[in-house]
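Have a look at this one.
With one protein chain removed, the remaining protein chains of the complex are shown where they sit.
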Amino acid sequence: MTEQAKTLTSNPGTEKARVIVCAGTPCVSAGALDIYEEFEERLSAVDLPAEVVLEDEKVENEGLSLDLTGCPGFCEQGPLVRIDPVGILYTNVTVEDVETIIDKTLAQGEVIEDLCYEDVSGQRVLRENEISFYSSQKRLVLDNCGYIRPDSLGDYRRAGGLKALQKVLAEMTPEQVCDQILASNLRGRGGAGYPTGQKWKFTLSQQAEEKFIVANCDEGDPGAFMDRSLIEGDPYRVLEGMIIGAYAVGASQGFVYIRIEYPLAIKRLEKAVENLREQGFLGKNILDSGLDLDIDIRRGAGAFVCGEETALLHSIEGKRGMPRPRPPYPSQSGLWDRPTVINNVETLANVPDIINRGADWYSDIGTENSPGTKVFALAGDVVNTGLVEVPMGISLEEVVNEIGGGVPGGKKLKAVQTGGPAGGCIPADELDVKVDFESLAEKGSIMGSGGMIVMDEETCMVDLAKYFIEFSREESCGKCTPCREGNTRLLEILERITRGAGKEEDIDLLRRLSELEQKASLCGLGQAAPNPVVSTLDYFEEEYRRHIEEQECPAGACRYLVTYLIEADPCVGCGACARVCPVDCISGESQEPHEIDQNECIKCGQCYEVCNFEAVLRK
Amino acid sequence: MNSEDKISLVIDGIRTEVEPGATIMDAADQVGVHIPRLCYHPELSILGACRICIVELEKREQLVASCSYPAEEDMVVKTSSPELRRHRRDIVELILDNHPKDCQTCVRDGNCELQDSAYSLGVRERLFEGERKQYPEDNSSPSIHREPDKCILCGRCVRVCDEVQGVTNLWQQNRGFESVAAPAHNADIMESVCIHCGQCVNVCPTASIVENNVTDEVFEAIADPDLHVVVQTAPSIRAALGEGFGYDPGTPVAGKMVTALKMMGFDAVFDTDLGADLTIIEEADEFLNRFEAGEKLPLITSCSPGWVSFLETFYPELIPNASTCKSPMSMLSSLTKSYYAEQAGIAPENIYSVAAMPCTAKKYEAARPEHETPWGAPYTDAVLTTRELIWMCKCMGVDFRNLPDSQFDRPLGTASGGGDIFGTTGGVTEAALRTAYERFTGETLTNVDFMEVRGVQGLREATIELDGHNVNIGVANGLQNAKELFERLLSGEKEYHMLEIMACPGGCVGGGGQPYPPEDTFALDPELVKKRAQALYTIDSSKQLRKSHENPDIKELYSYYLGEPNSERAHKLLHTSYKPSERQGIK
Partner (left out) sequence: MSCCSEEYTLKEKIVEKLQDFRGRDRSDSYLIPALQIVQEEYGYLSRQHLDEVARLLSVPYARVTGVASFYQFFNFQPAGEYEIIICTGTACHVRGAGAVFDRFLEELGVEPEEPTEDGKFSVTDARCVGACSKAPVVIIEEKVYSHVAPDDVPDILADFGYSP
């Protein structure tokens, strides 16, 4: 190990070492900026050939540099610090570790094992690309994330950026661009999977004095943060795809619609747009091609429904984000009634590579009907949470167990939820399902925008459905009856089931309402809102029945249906449970087994959490 | 257009052709298939919100809203199936489940589109009942009463207020289940920029927005032996009241109406049309003075109280142009408590003056401080809408259809045809021209029909020659149209001498207090409005007395009581003033 690490400083002056601090939101929230500052301060104080590079567009001098990059995706282990060119990855770094890293690794070329990732077998892994979390991934869209400084147009260009745009403007007609995207069979990554080339071609064919292109970064699914990481880590890639798209469809104005909850991504995007404008990649007559395009960033204001394209357009127009019936489709009549093409940011990020490397190259990745890769935000009851990019067609099993490292704590996997509130659950015994648009749909779920929540055996499926319906109820725009009223009624039924007050006919009512909402709602969000109910009913109807017929929650998650008991044998009478009980319903003499008064118990579970002797049982 | 340009499609097995741009619902209507609907309104933009009009398309799992989905070539549409009927029924139940269960005591019981839908689509039990939205009622306005709990979010009020009236006082507020159509800040009507026109009441399918009901007060007054209760009826009432008793729209029922009012116990029944004649005389005088002096032109009519509120709220810069004449109703009320009181020897304090109007804004007008008597009571004590009057007749068991005709009472009961046509758009202008012509030229007008100002289009312009002078006239009904007229005026694009503005589409015949439309018509229906207007023109043309200034009762009134037009007494009793609203609207 030390041998390898020596290369870090073996040739100072010829090969530059870089200290890369991940500055994605999770790492920042865990203190990455403090770590960065600490590095900056200490590096300037020590006698190392160190240079701190933060500002964009500065040519990097030889020696040691310190960069802030976008998210490499391994959020669970953040804050992350990588030392290039060797690629040593330090995880869970603290401010206190900085001094040690400088003294040992940078000055002496020594690796600090304690900071290296420890895999499931207890082995310390030195390099990022040796960690199973990364080795099964295929990074196209996220290729630059974590490797370039997101603010730096220079870094992006050195990594091959803007070549596609130059090629398109110099050598291709808009029709050819559309045809190439069509031939690649790139499908929209926002959820519906509509062929991007077709959308572009149709928009191109529209006669209008003005057209628009919109990048949809209103990533609202709870637990999904693919688009945010992409923009935080590689904003130029998205913008390059967007400029190419504008050329392909004939748009003269672009909008990026991005959640206001993503301040860092917004900042990076603003900076990127500014740099592109300064360098002549945005504005009038871009690269002498005759293409005029400017890009405006519009921040969302907290409405999930604005991910729906017609709602998003209304929001850009300054209206309530309520969907309208289609047709006409935005490509016919969108912003201010002009033809408008709307693409998800991940879709756009695929475009430069397709132009550079060809449609055939792209369609060879993934499956025939779902080519390319997909980025997922892996979260929930899984060892490695974070951002993963995998080729389409990979099995769900591989994603969860190999990349994700399986379920922690020796618990059993119960299901995987994909597609967020519009998606469904794939049960553990269907885990060999391929991750592509059609296969997931066949199992009653959807690809969605890329949220992937792993659930262990302690997750109650009724409670899960309730959670998503509560979300959809809160986020319903209120325009059409089935969604506005239906979600409230679904929620009421699910609530009474989880309280043990479910009625015999409730399962039929849930199905009936769900079908109505799916078939008759105005927009895709309303139509998809009951999916979590339908898919959990399809795979876990028995669990619903247990709640209704036996007032029992098999997963032990439904508060009202759970009983906490103290088992006399293991109880040592330490009194910890009695002290935390908020309603004082636990009694017992010191050193004697304690007892819970079931009539008073509010089932908060605090005694269960606090007991060190596994004497409190949850049933 | 030849049939090649048309779209051919199949509705329930019937092949039909429609023009491009037609919706599935249009196509179905054409072949006699009535798809149930609720938020849809033919005169408003398409919302596609209620989803009751869903239909099945061949080879497509998703159902589509027929009101918004365009007809496509060779489309195969099914408008009814067991699944569709179940879904529609469930949608209506979902609406009902979030709506108060007080149908039996609701003011719109028996006349409610939601109730009708629930009945016709077969909601016989509640499957999904639960929580309901809770919003306080709004009783702040003398005109409009809001019960947001009854709002079903069809968006018609929002659309009519914005698209037809250009007021945009109502908008959907909040989100999701908590959504409600309301003024800014969910404020009360009186704290909003509402102009009280009542078009929202007309289009509301439920009782979420209704007029402020004063029938109890009127019944009480009638029953009070100390009060002398007088009623006056607006021109357009007689053209619409019959609809409440099964007459075809456009059936004039003035004679039966007077009989009914007398049977109900009113002590005297006067004709607002006389007030209209009086308005013409005062306004013609005002116009001639301004025209000769070349100032404060164009003169803008002021008889529509919705328009007056709109003026004060949105166009205060035009206040100097507005005629200072009170509306016909307020003129007649003033005279009732002065001239009539004197003539009849009744203490004016003991007169209770009721006005039956096609209008909700008249309730607001009556309550304005400018229309107060010197002893602090309003000149108009109560304003009833046509709808309230219909209900009172029914409540009292008046067998309207079998009533004989009666005459209005003197001295305020004779009207010229000019006064009668006040109730339709263009009528005020035409009546004014009949009088102004003779006053201006000194000649007798032989053809009194000014066809160039008739019609129901929202915006009309005409130039009339008066003694060698060109008088440019603009006529607008519906305030969105008025806005357009003002844009032309204020931008200097066009010079006008006289503008007639009616707040409601079609004028008072389409007023916010008119009957809920009978079957096969709808609120804002141009055909319905036309029929009602035609009734007024028929009354006009059947009269000998066509010109306001020839009205013998008016001549008598001036000679015995008022003196000259614009005399001091006339000014005190017949004119008023305006001031900018505290809350200025945004144009």
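A and B label the chains in the order they appear, each numbered from 1.
The rule is simple: a contact is a pair of C-beta atoms (placed from the backbone, for glycine too) under 8 Å apart; a residue touches a chain by one contact, two chains touch by 3 or more.
Because the structure is predicted, anything quoted here is derived from the model rather than measured.
Of the listed positions A:Thr459, A:Gln518 or A:Ser535, the one in contact with the omitted chain in the full complex is A:Thr459. Although one chain is not drawn, the whole complex shows that of A:Arg299, A:Lys411 or A:Arg511 it is A:Arg299 that touches it. The residue touching the chain not shown here, chosen from B:Leu170, B:Cys325 or B:Ala355, is B:Leu170. Against the chain not displayed here, chain B makes contact via residues 162, 168-175, 182-186, 192-193, 316-317, 580, 584-587. What chain A contributes to its contact with the hidden chain is residues 25-26, 29-30, 75-76, 78, 220-225, 228, 260-262, 298-304, 315-322, 336, 377, 379-381, 385-386, 417, 420, 451, 453, 455, 459, 467, 477, 580, 604, 606, 609.
The definition used in the following text is that only the chains that are shown with their structure count from here on.
Centre-to-centre spacing of chain A and chain B amounts to 55 Å, using the average Cα coordinate of each chain. Residues 46-52, 54, 61-65, 68-70, 86-87, 90-91, 94-95, 97-98, 127-128, 130-131, 153, 172, 174-179 of chain B are the ones touching chain A in the complex. Looking at the complex, you find that chain A touches chain B at residues 303, 320, 322, 324-325, 327, 473-482, 484-489, 492, 509, 512-513, 515-516, 519-522, 527.
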